[in-house]
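Yeah, one chain of the complex is gone here, protein chain that is, but the others are all in their spots.
Order of writing sets the labels: A, B and C. Residues in every chain begin at 1.
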Amino acid sequence: MSGVGLKFFRGFPAFLIIYVFLVSCTGKSVGDGMIILTESPELLRSPDYSEGTVWRYLPGARITAVNPDKPEKIIVLTEEFSSACFPEISYDGKCMLFTARKNENDSWQIWEMNLRNLKSRKITSFDENCTDPVYLPGNRMAFSRQTINDTVGNAHCIFTCRLDGSGVQQVTFSPASSFANTVLKDGRIITVNTVLNPQEADPVLQIMRPDGTKADLYYKAPAGCRLISSVSETNDRHLIFAERNAGNPGKDELISISYNRPLHTRINLTSSIDGDFLFALPVATDRFLVSYRKPGSESYGICEFDPSEKKLGRQIYSDPRYNVVDAVIAVRHDRPKNLPSEVDMHVKTGLIMCQNINVFNAELPRSFHETHKARRIEVVGVDTTYGVVDVEEDGSFYLKVIADTPFRIKTIDDNGNLISGPCSWLWLRPNERRGCVGCHEDPELVPRNLLSIAVTKDPVIIPVHIGEIKEKIVELE
Amino acid sequence: MKKIYWKLVLIIGVIGLLIILIYPPFHRWARAHVNYQTAVEDHPLNCLSCHLYTQKTGLISKLINADYYSPFNLALSNDGKRLYVVAEESNTLLVVDTEKRKVTNKIKVGYRPHTVILDKDEKYGYVSNQWEDNIYVIDLGNNIVIDTLDTGNGPAGIALSSDGKFIYAVNSYTNDISVIDLSSGREWKRLAAGNNPTGIGMSPDGRRLLVTSRRANLVPYGDPVVCELTVIDEDTKMVIDRQDMNSAYMLENIAFTPDGELALIPLIRPKNLVPSIQVEKGFMMTNGMAVIEQKPDGRVIQLLLDEPNEYFADPFDVAITPDGKRAFVSHAGVNRISVIDMDSIRSFISHTPTEMLEYYSNHLGISSKYLVKRIVTGANPKGLVLSSDGRYLYVAEHLEDRIAVISTESLETVNTIDLGGPKRITVARQGRRILNNASGTFQTQYACYTCHPDAHEDGLVYNMASKDMGRNLANTQSLRDIGDTPPFKWNGKNQTIYKQDGMRFSTVLTRNEAFNYKDLDALVAYIVTGIPYPPNLLYNPTGELNAMQLRGKALFERTIDNHGNEIPEKQRCITCHPPPYFTNKNFEDVGSLLASDDSMLFDTPHLNNIYASPPYLHHGRALTLEEIWTVYAEEDTHGAVNDFTKIELNELIEYLKSIREPEYYINESKKNKVLQAKIKNH
Amino acid sequence: MKNLRVIFTGLLVSVSISMASGQQLPVNYGNIPDELVAFDKYQKAYKYHFIEPMEFYGAGRELPFPTDLKEVRIGFLGPLEGSIISNLGQQMLQGSVLAIEEANKKGGYKGIPFKLMIHNDVGLWGAAANELVKMDDEGVWAWLGSIDDIVSHVAIRATLKLEIPNINTGDPDPTFTETNIPWVLRTIPDDRQSSYALVDKIFVKDKHTRVAVIRANNRYGRVGILHFNRTSTRIGYPLIIEERFMDNETDFRPQLNRIKKTSPDAIQIWGNAKESALILQQIRELGMNQPVYASDRVVSKEFLEIAGSLAENIITTCQYNPEANDPKLKAFKANYVKRFGQEPDVFAAHAYDGMNIIIEAIRKAGLNRVLIRDLLTDLKTFQGYQGVTGPIHFDGTWNNIRPIFMAQVKNGKFEFYPAPAYQKDNTIYKKTSMGY
Partner (left out) sequence: MKRIFSNKLFRYSLLVLIIAGAGVLGLSKSRKPNSGAMKPKKAEMADFSTIESREKEARPGNISEGIPIYGNWKTFTEKDGLPSDKCYAVRIDKERNRVLVGTHHGLAVYQDGKWTTYTKEDGLAHNGIVSIDISVLTGDVWIGTLGGLNRWSGGKFETFTQFNSGMPNDLVYNVFCYGKDVWCATGGGAGHYDTQTRQWEIFTEMNAPMHEPWTYALSAGDGKVWIAAWGGGVIEYNTVTKQFRDYVDPDGFMEIDLQPDDGVVHDITTATSYSDGILWISSYFGMSRYDGKNWKGYFDHDSGIASNFINFLRAERNVVFVCCDEGLSCTDGTTWVTYHKFDNSTDGKAIVKEGNTLIKEVPLSPSISHNFIIGVDAEDDVLWVATSKGVCRGELLN
């Protein structure tokens, strides 16, 4: 592991030097290495996963900068705002995105602040609330925006736009809310996603490419635990976030999962420490900054934390009037991968194939598979069915689905009985091509190397009542 | 003075004016030229990118390039003091003193050495020379070459018989194994092996040998990918079994556990039959190893070394500690060594039913059961060797010109041995590293090298899912000297390698951030300058064609058919396939388009070393050269051949197989011109 | 010297012993005229083949008839596509089809229809053998074909291996039945008969002595002329020149000019109809007015059309009399024209007969290849069979050696008359100067 650690040190020399030798900060500007905090007067007792209130929209919250070695001197960066929260630092360390509203009655919008002169400019100007902005490579950003329509109901979808606010694109389309966005080093966006239809489900971590393609489940908390923070990525390929343990009310804990194998590597980093954790910011392999509240204490402050020893370090900052709910460091950092996009807005559909809807699930007994053989699938939309499609002999299907439309798939046997599903919400971006190994299969399974019968034929158009789609054919090279 | 001054002003003015006048059109032209060459509009107008680094010959090429060693396979003396390093690119065998960590001897060996082995008494060493079709016998006492043993084509892995009287040479190009009698130095017989066989390993009891294959058996697209593991009985020296390695290929080297119960072979499980629609969830490649039970009716088990969000591309060599507890696998594509706990493997496979093992062979999470650690190495780790006491693992860092020494206790690199190659990394060398490294691909699932092993091709056909899934099959093309024959791709839509490996390539192939211009420069420089053809030793070693090939050449060049009718120009082989590259670089329809193909003309492929690139045609359905005409051009759509007797078709094919690297034909035509000039002068 | 004497004595003794144990010749094989029997003037051969019919001693008669058949398959192999004689193949196919259709109208085989499994024999590289294997896979009970000698030979070797009865109705190559295969019969008289008739006509009746030959450079031309040449040479008239031409060739002047230089008093053409007609045209163009004789394949509409008035008086042989006043033949011709809109030729007529024989053999013997073979080859059931082409007289190799016909173009039409018996001309015979 030390190898990975070493790499980290090499990767962040600027931060280290500055962090060690301190940057005294007298004027109204944020120097490299300062910690930028979101401080909220209110506590996040029960987050609203559908609308984000009291979770991603924090009334009266402010963004402050603190020098870790002179924590007593803080700079309030958002004095001109009635509320501001969840800052995100640009790759060059010079700017900051955040969500804020000037006045109590304004909607929340995304702003960018120049950390040298602390001047802010408004990027988005929607009627609906926007929050959780993150920088994307190529001078773009992603954020969550309230979206109300027949398809998604009242949900927060992810949008992207240029940093000047132009070129807005919606990238998620399911009746689910996505908050607490993070861009991983691999270039993908990871969000806390809560399905709202047909009923509200537990939040999970959903991962997708910045264009909304290949959206997939990344992590699901164990029963009784709920995700309450955004995700931070360490340099040794771990993701850190906070969960609220329902079985231990009031106990908010830090969880680590491995990037490589998120579903089976959950470690509770703080189970042996009394008190609550809201958030963690890894600054080195063996050092996190965490927002922590002692048992009985009123507010969350910032502490150091050693994840390998699972021990709290010194407290860096706390303010009894505020809870620190988020932290970033104003420093130049590596840009994530700038992933290419296969999306083509001239195309009206996307393609999806599945190798075998009856793929052998290791966790179920063999006899189950013999008695429960699905022969067809039903594709269902939010409040309608898109049609029933026979699968091929090998269990494969191949669909051409109207793009940006959420759908779910159920598998059905010869007698019309439901075998499994419906699966979680899917959508295809225009010109997206997607593959599934099976339905409800082990997510760590890769496809078998075989030529599925379905893809040797033309795809079935979904909804099935559309006989033909006339559109430009895009050849990918 | 004044006059001179004014004159100067005038001259400078005129020059300035000229520059002002010339610069904009020149710049416009340059911009247009670069835009065309790169297929992007924001390329910095760097002339060096294409005009310096891609020089193949001449002084500039000599200046900007350097000669590296590129350590490949290794052998270690029993006492652990002498490490023998095959330096693939310098055609030498390096003798390294492991205590002093210094190269003590450089023994010149043959062209493109592949493997080195030592005999039991360490009196003799044997080095296979892949591009020279022989084995050098080395007197280890004096570090000199004392004999040459002829082999078949492309000897790679070699092994001594258990009595030391025979040597087996795996002929990687002719797919067989030469059994050479060491008492006479002559080949006794040849045993058929799998496709592109490479590694060979003798079981610890000295009774069986296993021979790996890198390429899958040739089958029509859609049939399962199966690679052969050849089993030779040491007693009779005959093949007794050909085990199916299902859904796997690129089986490289072999290691047995000391008790002989298990054999490990690194491998890749490709997904070429699945439409190339995503990288996520192992949709393109997975990497792992075979665990083969050696007991009678033992199982062939495949286990992945990948993880759900990180892949460990291009596993190459494997070594097992003498106590049988740990195995090490080098992943050339990600600069890692996987450390595997063998007891966990044993327990896992013994407790898991075969059918579940089959299921787990596609499971990315299963590696957590036996993986101990990933050790970082220098660029492109290839050959591994363990000291006989099992304490140190030596790693050939192929593109680092360095040997890493890893402690098997601490699992850390404790030392490195510099082989003394050039310190600077040339642009082409950097390009080679990029081509060999999977970091250009999403989650490092595969490198360029994966589908282009040895910068050639992997013999598979992929479903590039261009317009639609299940459509547009593409037979992987070799990269050997590919820069000479633009355009690229089967449909010839890419005019330059720059474009080929640019943005669109990243969108559908690597699905990762596109190469930056510096990396592209390097990649292009390597592809254009660094990937020569191996000599065509099997069919045309000297340039002199045999009678059958000559008759075939006449057929290739004929203008009159067997009935005495003139063949229309378009129907003559030579029209579209003229030397030196045997392509006119034009587009043609040869009737090979499938119903599942989008309508297109094909970029006429070059035919240099065509014998080495089965299957054939863009869809790879012609498994042999014969099938191009016997099956896929029934109506004379691919040249006029329907008047051929079978003898004539055979002659044509023998000629095609004789076609060698383009330089030969360029030199020949130069010679002919000189000759003609001489005749004229006379 | 002493040694030599010993050897010589030994030789003498061995020769006399072998003479003694040699077989007696009962009848001449293949209608060979006495004076043309090989070496007969000098020495009895040690062994005379083809006198006694071969028996098939293999197993298979015991196999039960299949009971679950939906159709009774009969194979057909002929040049249908991609051949210069595909028009002949087409006629052969139509003759076969007509026979099958008529048989099916009469109830097929015990109510099961016959089905013709059609195979094209012209492919690359010995494809006929592969077609036979396909027929075996299809389960045909017998097959009919083909015309081209090479194809037929390749196919009968396969038929021997696969043990499928075969009737050939279109290949007059004498060696076809000289292979001793107890599975093949031929109903069309062979080139031996044609050669004897032509030699008799040209040299004996028409008293030519200097005859030039131009022949197709294929097996049809080679084997036909081989027998013609042997026969003429035996009677004292070796051919003065033998020129060859390729299939599809159209300009024969170089060969004809060479022939012209030899001043022949007659010219024999051995080739397909089209080439023969073109050759005839060019003979006349070159100012050669000698009488011209041709081979059997010129008996066709195509020849008459191309050659036009030049065809007048051309003489050749024909394996049967298409103009015979035979009600059976007339009915066949009428039905054929009605069904296919075309006059039947020699290949159609013989195929019709051949297919009828196969059908009858299957009906009588049942669904067992060996039993069908036994019936076909018993030299009783079908000996003297009256078909539309005339009677069948099988010899010991199941070659139909019935007398053949001469054909001569008169008023733009072929006229047919029986070939006269071979006439022994002692004056000629005695004049032989050759080594025979």
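Note that in this section contacts are C-beta pairs under 8 Å (C-beta built on N, C-alpha and C of every residue); 3 or more make two chains touch, one makes a residue touch a chain.
Everything quoted here is computed from the prediction, not taken from an experiment.
J.: Considering the entire complex, write down the shown chains that touch the omitted one.
T.: The undisplayed chain, in the complete complex, is in contact with B, C.
J.: Out of B:Val170, B:Leu191, B:Leu209 or B:Val274, which touches the unshown chain?
T.: Only one listed residue reaches the unshown chain, and that is B:Leu191.
J.: Among C:Lys41, C:Lys110 or C:Lys161, which residue is in touch with the absent chain?
T.: C:Lys161
J.: Return the single residue from B:Lys102, B:His563 or B:Lys646 that touches the missing chain.
T.: B:Lys646
J.: Even though one chain is hidden, which residues of subunit B still touch it in the full complex?
T.: Interface residues of subunit B facing the absent chain: 133, 150, 152, 174, 176, 186-192, 228, 230-231, 236, 238-242, 537-542, 544-548, 550, 623-624, 626-627, 630-631, 645-647, 649-650, 653-654.
J.: Could you list which residues of subunit C touch the chain missing from the display?
T.: Answer for subunit C: residues 14, 18, 21, 23, 29-30, 32, 38-39, 43, 45-50, 54-60, 125-130, 132-133, 136, 150, 153-154, 157-158, 161-163, 174-175, 178-181, 219, 222 touch the chain left out.
Here is the rule we use: only the chains that are shown with their structure count from here on.
J.: So which chain is the furthest away from subunit A, centre to centre on CA atoms?
T.: Farthest chain from subunit A, going by C-alpha centroids: C.
J.: Which whole number of Å gives the spacing of the CA centres of subunit A and subunit B?
T.: 40
J.: Whole-Å distance, subunit A centre to subunit C centre, using C-alpha means?
T.: 87
J.: Provide the residue numbers of subunit A that touch subunit B in the complex, in ascending order.
T.: Going through subunit A, the ones touching subunit B are 2-3, 137, 186-187, 214, 216, 237, 258-264, 337-342, 351, 353, 355, 360, 362, 398, 433-435, 437, 442-452, 454-459, 473-477.
J.: Which part of subunit B faces subunit A closely enough to touch in the complex?
T.: 221-222, 224-225, 247, 269-275, 277-278, 280-283, 286, 304, 307-310, 356, 359-360, 362-366, 368, 375-376, 412, 442-443, 463-470, 489, 493-494, 503-508, 511-514, 596, 598
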